[in-house]
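Below, a portion of the complex is reproduced, with chain positions unchanged.
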Amino acid sequence: MTRPSPERQALELYPFKVEILARYADVDPLWHINNVAIAQYYEEARVTTTRRIMGEGRIPTASGLRLLLAKQSIDYLREAGYPGKLTVGVGVLRIGNSSYTLGMAMFQDGRCVSVSDAVLVVADARGPIRLPEDYRDRLAALVIESGPQS
Amino acid sequence: MTRPSPERQALELYPFKVEILARYADVDPLWHINNVAIAQYYEEARVTTTRRIMGEGRIPTASGLRLLLAKQSIDYLREAGYPGKLTVGVGVLRIGNSSYTLGMAMFQDGRCVSVSDAVLVVADARGPIRLPEDYRDRLAALVIESGPQS
């Protein structure tokens, strides 16, 4: 099992930040933030980033385009606690034809608790489409200088 | 079906406030904040209030005492939306021998979206116990001048 590089565990790497407020409901029978809750925090970070990129209003991904999560990996590095805030750093690792990879990391009290890569595919009702140019441009503005997580 | 009084729908009524940050995960297939998510927000408000009352640290209800939810009613008055913040107002409606009733209401963009009553019972490992005096005093400081929700 390879672990994420120290570089990937530094909040400064990530151009976009999303704040999460832990809930009691996120707490595990083992008394830490549950790993599925961590996946939910990353979902919140992805959705918030998408709304920022696409400039939409209250509701993500209207307009016929759909953004599908194709693959996600999460490294759980340290336990996170409740109550507390967490910060998710988000950037773009790779831009492909119809997909792109977000690089993310999660922090609590200044320490990296988790790192994640997520591959997203842009599709319409029939299947994957080429990334629209303006979308591509906005993703390019969030690219981070790092290799993929492995 | 009786509805909560206008008085119960006013944020000013409630001595204690808890902030909630809506998540995409709380959104319903019908595109509003799901009613179970609303129940989760009330749980967060209850737990936060308890930690405030009991003066505890990271984790609620250690110390042998347990706080059991015996009954909760929720009136759903308006739909709440994502993204957005919500405020839960919390106060004490009634203090009994081993139980007490919280009166709560939830607000988004200045409008009351929901009202809830929750009956909580204090117990140790063997069952309900008389409310400790200091606990009772702290609850008394949060009493609101209102009849129960009906």
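A and B label the chains in the order they appear, each numbered from 1.
Simple rule for what comes next: a contact is a pair of C-beta atoms (placed from the backbone, for glycine too) under 8 Å apart; a residue touches a chain by one contact, two chains touch by 3 or more.
Computed from a predicted model, the values in this text were never measured in an experiment.
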Exercise for review: All chains share one sequence here; work out the copy total for the full complex from the 2 shown.
Suggested key: 4
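Here is the rule we go by: only the chains that are shown with their structure count from here on.
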Point to revise | Distance from the mean Cα position of chain B to that of chain A, given in whole angstrom | key: 32
Point to revise | Interface residues, chain B side, partner chain A - complex | key: 19-21, 23-25, 31, 40, 43-44, 47-48, 51, 58-60, 81-84
